[in-house]
Each structure stands twice: as structure tokens, then as C-alpha cells.
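Every protein chain but one is kept in place in this view of the complex.
Chain IDs A and B follow the sequence of writing; residue 1 opens each chain.
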Amino acid sequence: MTTIPAVLPAVDEVVQPNAPRPSARRGRSRRARVTYALTVLAFILPSAIPLAMFTLGPMVAAAWVSLHEWNLLAPMTWVGLDNYRSLLADPRTGDVFLHTIYYIAGYLPLVYIGGLTLALALNTALKGRSLLRGVYFLPVITSWIVVALVWRWLLNPSNGIVNTVLEAFGIAGPGWWSDPAWAMPSIILASAWKDIGFVMVILLAGLQAINQDLYDAAKVDGAGWWRRLVSVTLPLLSPSTFFVVVISLINGFQVFDQVYAMTGGGPGGASQVVVQQIYDLTFRYGKAGEASALSWLLFAVVLFVTVIQIRGQKRWVNYG
Amino acid sequence: MADATMADATTTDATTADATPVRSVGRPSLKRDTRSGTRRTVGFVLLHVVMIIGALLMFFPFLWTIITSISPGAGLTLAPALFPDNPSLAAYLQLFTERPFGQVMVNSLLLAVITTVVQLFTSATAGYAFSRLPFRGQGVVFAIYLATMMIPLQVLIVPLFSELKAFGLLNTYLGALLPTFATAFGIFLLRQAINQVPRELDEAATIDGAGHFRIFWTIILPNIRPALATLVVFAFMGSWNSFLWPLVVLRSPELQTLPVALAGLVGQYTTQWDVVMAGSVVSVLPMLALYIFAQKYIIQGVASSGIK
């Protein structure tokens, strides 16, 4: 899944596009207008057709399926809003959202602070920083399945390297992914490790756009390193921070691969997240209708959270 | 929008290393502030040490993967030694002889290459349309495009599954490919890049009698190479590493892709970690090669998208 959709800075531009308005084209000949329309279509259809057929269409279809009982084998039967009712009555629905939020709450601060630290350090005249950047970026390009496998292996409760090392220091390591209380922290740890390089790249790009004169001015005013970080760097980095937060939230609500490969949602459902639940409902329990209802619930939550953030961004995001 | 200095700073690390970026964490250039030079140098060395230790920690899981993959019988009882007694490539051999990993890699490569090429095409054309071809309702259409970013494929799994079943495309490469052909991310990235190509270039070409297709091909595309390279990396990566959709849609073992085959290895070889880790190493290599090739463009590409 592509992980850096850059929705939000663009939202403002949708409202105030910088391109000339279509009215500017009035007065052309009819033939020229037809040619122009055909040109627009030629450029827009290659993307519009797949998006309509494989994203928007299925989205609408999911709403339709969510009103039916369907095990994917027999024909569907209309049940109205029953799927939504049973979802709301099922304690697991609340659990999977809670687990997902737990994941985000653990993952986001970790990956942001880690990524920021790396970006600040690698934005200096460090020797060999291309290589360092490469190493920190390596987990980003690695498949989640591989990362999950390796981390399961590192965090193996009985003979994994992490617990072996802890034992050498006289610490009894936890059961990690085999323990209901530690399953989600294990997933968070692996996720932060994987994504830290990505956050680093976004923040590096942001850091390099900051005008150096501001630092010089701050220094003339006698501001120390910390002061400059807090009053110059962080405010000017806020658009990048905003982007990281929004994308992490959108992706966080969709967390699946690592859960599937590390714990399968276990033990005893302790790390079951929303998307895994959608998958299980569909292909394990044969409840495609209920799965579609949950899909819509998830979509509504993501939309809500994203809109709240766009609204709230004015308070702290500085587009300079 | 991204300014040129930012892009320059990334692409020409060596030459600008002690110029602009240095001061952003507060290390003053030595010329101006010699008093604290010694303290700064100590701090600077310390920074190197910390970053290198961090990088080693970061890299450790990969190192461990490689070591495990060449330790025969790894995981049967205890974790393998840091320096295996009798390193062997048997696990790799097993992957390609006993398991269809050759076929699996070809499958993944085929899907990733097609996805990347098609995404470059759909993203560049759409990016051009949104940047250079104003039309009525453009803002609304663009907003709808962007909104699709919030709809993850996972959420659409049921309807997509039945849609492709209706087309008879389940268990085919085409079925695995179609939903990946256009992504809002790619379109957005290239639109932002095209926005930064000076319009004077188009106008000059128009005067020379060039139409939109020629401008697109001869002016725009050559001028957005960093963004194209970034898209290549992310599109290829997205396909190469994607799991859920290939898992669901490609049912026959001979059509399987790498992540799905790897996940399958775990269930079947619960104790043969050397084989599992060999598969992991093999799956990372092509991505690594691509990254090294496109590395210098990535930060620049991200920067030019206006995410800053």
C-alpha cells in the first residue's frame, strides 16, 4: 500500500486553485472546444476509469452489501440495518476499535519523536549521512511480512535474541506476542522500527525548506540550541508534522499486515484490529454483509478524524 | 511550495554539506563562532557515535536475518550463534528447489513492473490534466480523487472480490493488477511536480505549434524526473510488498507473490527459520537495488510534492 498520500496541503488548493478558471476559455470556436474537451478526456480517463471502477464503485457496492446477509457462497438476502445492529451489539466491535486506537497512540509518538531526532541529526554535516539515511530507510522498503517474521523471531518469548539478552542482564523478558498484554506493544515496536525512516524523510524535506536566515536572526538574539528548536524549527516544521500525523492516523486505522503476520489478532483476540476483523468476518466467518458494514464504520471514523484535523490545523500549523 | 535550494541541498550532499543544512540544528559555522569550537567538536563526534550505534541497532534485525538464513537447522532449539559454525546456503537452495520461489519472484516482479509502468502513465496524464488543462468542475474532480486516499483497499475487499469474480478475473494476474492501476498518491505527486515546471516553457512550445500531447511528452516529462523516480520507488514498493489483495485474489500456488508465499512458509515450516529467513533476504534484495538506484531522488521528490 502506498503510504504517503499527501492529501492535506492540497486541500487548500482545491478551494483556491492556482490555475486559470475555465471561463477564460470562452469565445473559442466550437470545434476548438470539442478538441479541447477530447484532450481533457484523453488525459483524465486513464486514471478516472480505474478509480471509478475499483475504488468509488466498490465503495458504493459495499454500502449495498452491508444491508444484506451474505456468506459469499449462497445468494444474498436483504436484512436492512441488521448488520449494523449486530455490529453495535457485539463487544468485539468496540474492542477492535480500541485496539486500533491503542496501536495509534503507541505508534505515533514513538515514530514521530524517533523520526524527528533522526532528521535533525542527519540534517547536519554528518560524515556518511547518505549511508546512514539508507540504513534508516531500509526497513521502509521491506515487506511487512518480512518485518513481522523477523520481529516475531527476535521477540520469541523462549529463545528470541531480545529475551536472551535481557536474561543476560538478569531481567526476565515478557512473553511479547504470545502474551495478551504484550502483543500490541510488540506490534507497535516493530511498526515504529519499520516506519521511522519514512517519517525521517518527510521531516528532512521539511527541515531543508526552512530559511536559514531565521536561525541566524535567532542566534543574534542569543537563542540557544533548544530555544531555536522550540521557537524556530518546530513551528516551521509544523506542515510536515501535520502531514505525518494525518497520514499516520489514516494508515494507523488501516493497520493489518503486521497484525496478521505477527499475532493473527491473538492471543485470544487481544491484538485484533479493525481491518483484521473485516477480513475474518468475510473469509473466516462468511459474513460479508457484516464485514461491509464494518468497512463503512471504519471509513466514517477515518473521515471524521481527518476532517477534525483539517479543521484544527489552523490552530497549530504554520504554512508561513 | 518547495524552493530550489531544498532540492539542491539533497542532491548535492557533498558540496553543500557544510553550508546550509548545518546550521539548522544549531551548529554554528566555525568561521563565525570559534569560542565554543572544541565543545562543538566533541558534541559532533558524539553525534556520529550515537547515529552509528542507532544505525547498527536499526540494521541488526537484517543482520540477524542474514545470519539465521545461513545457519542450517536454525531455530530447532536455540537461537543461532552470531558466527555460525558451518554456514551454508542450503536454505536458499531449498527455497528454489523444493519451493517454487523462482516462479514466485517472477510473479512479484511481473506485477510490480506492470503496476509501476501503468501508474506512471495514469499519474502523469492525470497530473497534467489537473495542472495544465483547466475544465469546469476540476476542483471537485480533484477533491474526489484525493478523497479516494482515505478509502483503503482493505475496506473494499468484499465488493472488489465480487466485482472481479463477476468479470471472471479472480485468480488471474489482471485481477491482482487492476485495482492498483491508478492511485491518488501518484496523481497528486506528479501534479505537484508539474505545477512547478515553469509555464513559460509550455508557452514557448505552443508558439512553435506544439499541442498538448507534444508538450506533455517533450517538455513536461523530462522536467519532472525526480518526481517520476520517486513514484517508481513507491509504486514498485507498494506492489512488491502488498499482501492482502494478492492473498485474496491469487489463489493458485503458481500465481503467488513473495509476501504471500513467505507468510505461507511460516505455517508450513514452523521450525525451519533458516528457510524462512532466506526467503526474507531474497525478497528484500530487488527493492534494495531499486532504492540505491533512486536514492538521491527520494527526498527531492518528496520535497517537490509540497509536503514540507
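Please note the rule applied: a contact is a pair of C-beta atoms (placed from the backbone, for glycine too) under 8 Å apart; a residue touches a chain by one contact, two chains touch by 3 or more.
One rule holds for everything that comes next: contacts and distances are computed from a predicted model.
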Among "Cytochrome C biogenesis protein", "Sugar ABC transporter substrate-binding protein", "Phenylalanine--tRNA ligase alpha subunit" or "Paraquat-inducible protein A", the omitted chain is listed in UniProt as "Sugar ABC transporter substrate-binding protein"
Out of B:Pro72, B:Gly175 or B:Gly301, which is the one that touches the chain we can't see?
-> B:Gly175
Using the touch definition up top, pick the residue from B:Arg136, B:Arg199, B:Arg225 or B:Arg251 that touches the left-out chain.
-> B:Arg251
Given B:Trp64, B:Phe130, B:Phe161 or B:Phe236, the one touching the chain that is not displayed = B:Phe161
Contacting the left-out chain in the complete assembly, out of B:Ile66, B:Val113 or B:Leu201 = B:Val113
Just the residue numbers, please: which parts of subunit B touch the chain that's not shown?
-> 77, 110, 113-114, 117-118, 161, 165, 167-175, 177, 248-249, 251-253, 264, 267-268, 270-271
Quickly run down the residues of subunit A that touch the omitted chain.
-> 71-74, 86, 89-92, 156-158, 174-175, 178-182, 264, 266-270, 280, 283-286
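Methods note: only the chains that are shown with their structure count from here on.
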Distance from the CA centroid of subunit A to that of subunit B, rounded to the nearest Å?
-> 15
The subunit B residues in contact with subunit A across the complex are 2-3, 5-6, 9-10, 13, 17-18, 20-28, 44, 47-48, 50-52, 54-55, 58-59, 61-62, 64-65, 68, 75, 77-79, 121-123, 125-126, 128-129, 131-136, 138-139, 141-146, 148-163, 178-179, 181-189, 192, 195, 211-213, 216, 233-235, 237-238, 240-244, 248, 258-260, 262-263, 266, 273, 276-277, 280, 283-284, 287-288, 290-292, 295, 298-299, 302-303, 305-308
Interface residues, subunit A side, partner subunit B - complex | 1-7, 9-11, 14-15, 17-22, 24-25, 36-37, 39-40, 42-44, 46-51, 53-59, 61-62, 65, 72, 118, 120-127, 129-130, 132-147, 149-151, 153-154, 156, 159-161, 164, 193, 196, 201-202, 204-210, 212, 215-216, 219, 224-225, 228-229, 233, 239-240, 243, 250, 254, 256-257, 260-261, 275, 278-279, 282-283, 288, 291-292, 295, 298-299, 302-303, 306
